[in-house]
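Submitted below is the structure of interest, expressed as structure tokens.
As you look at this complex, bear in mind that one protein chain is not there, while each of the others sits in place.
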Amino acid sequence: MSETKFVLKGGSLPDGSMRNILIVGDSISAIDATVNEADATIIDVTGSVILPGLVDLHTHLREPGREDAETVESASRAGAKGGFTALSAMANTSPVADNAGVVEQVYRLGQAAGLLDVFPIGAVTQGLKGEALSEIGAMADSVARVRVFSDDGMCVFDPLVMRRALEYIKKFDGVIAQHAQEPRLTVGSQMNEGEISARLGLRGWPAIAEEAIIARDVLLTDHVQSRLHVCHVTTAGGVEIIRWAKARGINVTAEVTPHHLLLTDELASTYDPIFKVNPPLRTEKDVQALREALADGTIDIVATDHAPHTMESKECEWQEASFGMLGLETALSIVQKTMVDTGLLTWQGVATRMSTAPAAIGAYFDQGQGLVVGARAHISVIDPSKTWIVDRDIVQSRSRNTPFHGYELPGVVTHTFFKGKATLIDGVVA
Amino acid sequence: MSVALSAPDISRALIRISHEILERNQGAENIILLGIPTRGAHLATRISQTISTIEGRDVAVGMLDITMHRDDLRMRPLRAIMPTSIPSSGIEGRDVVLIDDVFFSGRTIRAALDALGEIGRPRSVQLAVLVDRGHRELPIRADYVGKNLPTSPTQSVRVHLTEIDGIDEVLIEGESN
Partner (left out) sequence: MRHLLSINDLSLTDAIGILDTATELSRISDGQVKKLPTLRGRTIVNLFAEDSTRTRISFEAAAKRLSADVINFSAKGSSISKGESLKDTAMTLQAMGADAVVIRHGASGAPQRLADLEWMTGSVINAGDGTHEHPSQALLDAFTIRKHLGKGAADLAGIKVAIVGDVLHSRVARSNVLLLNLLGAHVTLVAPPTLLPVGVESWPATISYDLDSVLSQVDVVMMLRVQQERMSDLFFPNAREYSRYFGLNLQRLALMQPHAIIMHPGPMNRGLEIAAEVADSARSVIVEQVANGVSVRMAILYVLLAGAPSGSESN
């Protein structure tokens, strides 16, 4: 059996140069190849940008436990649709991914779906309770080879627990991905604390509750010489602390979500819980600070925090509704809109922040290698000149809680290749 | 648009109505004049002044808003409620003369009778109108009419009074058929 061959013809690489790409089998075989492969499938991508396959470091796949909201398979489809070739399965499933059994199950489900790599994230503490460490070593040594540990959804609040976790993962160069939320300052919190929450009578989630934890954790990380990743930074103050920590040489990385790059707390005025997310949408000033931080590298990566929820958990009163929004299928478009079209970031920058850097943080084998000959053929193709209208009724995800329903967004992801296999062809998931 | 009544016409009509009211009720003693806002209330005031001049004594006058009793509220944009003021003597046992500007379907007067019924039980209720344009939808008639104006249903009758509009006149708008 001969290997499948594709030629991507007429597109430009992240650096702007026009190149054709030859994919043979699961690898990139040639770049700038003359298109004389008689037996190759020629795909005309003229006008499009070819990016290395996107890697999401923060995804809620809901399986096991809430398969009514999402499954590994449906999230894989959503990922392929959005140009992703790797997702990171957050640990807050039911049961919690705090042991080798669960992470191996999720890993295998990802393999079975076969549309992209699913890298499980292990819980830092048993049951996400913030008390006793989970079986971190066993998860690291499992088939899933877990390197990222997070109690996301919950903050590893106890400073001693956080210290021990940071120390423990040094054994295999792991990283703690912290959901920075001081719990006592956010009891019952519903949205960003400020003018809008005061007007709406919704309990505030103050920026300080995020910043205090980031500050504590970077100092702890420095003290024990470990590695910290800050999940979904949302505040200008948080950015300042990370900037300070990096300048000091502390081994910290940070992510921002697409929605925090675009949306603000003004949207809560509708009381529509589609805009309810944790951490909450902040102010315009924070949005600008996050964009600048992503541009200058203070924030290393974009991660979706894709959080599917069933309709009934969003079609209700704000305070009864679940936190979270879909992200995979709109992420690249939002990044184009907020970062590329505004001139803050080049496509090369996008490639770094959505592929190379997240793969490096997660130590994800054969992801994020960039578009180089010999690398695994993980590729996303986006046509930045086209626009599309988000329709929650035709998403790949099993849930429909996108805050962008009805938005016209720039950038259509047309093709995704995972290990040389086309998982998205002309916008259709294979 | 044509002028159906001029200022002197209106003045003469109101004086005549005042005399008729006095004649029919044998004086002003037991009468209460209740104007229906807005223009009916001004007409009531004018008639009360004329009667006072004729009789040399004050006549009881007030106004009766009938908005809350209308049966066509849902068919029109929201109406503001106008003041109601009933003379302190009340209407019990009195001869009430309702006063309005234009008499048309009769529904306003029906609502006024309902509103009156909530307040008390007069000895009699009479009706005085400046203009009767016909097209009654209810079995109600006027006791005192300034002028009968035959109109088509599509026409509209506009009463202007100096107190509100700066001029006394009655206009007919639209084509008769």
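As written, the chain order gives the labels A and B, with residue 1 at the start of each chain.
Here is the rule we go by: a contact is a pair of C-beta atoms (placed from the backbone, for glycine too) under 8 Å apart; a residue touches a chain by one contact, two chains touch by 3 or more.
Here the structure is a predicted model, which is why all the values come from computation and not from measurement.
In the complete complex, the hidden chain is touched by one of A:Asp15, A:Asp44 or A:Glu315, namely A:Glu315.
Across the entire complex, the residue among A:Pro52, A:Gly110 or A:Gly204 in touch with the chain not shown is A:Gly204. In the full complex, chain B touches the omitted chain through residues 65, 68-69, 73-84, 86, 114, 118-120, 156. Interface with the hidden chain, as seen from chain A, comprises residues 193-204, 206, 270-272, 312, 315-320.
Note that in this section only the chains that are shown with their structure count from here on.
Work out the mean CA point of chain A and of chain B, and you get 76 Å between them.
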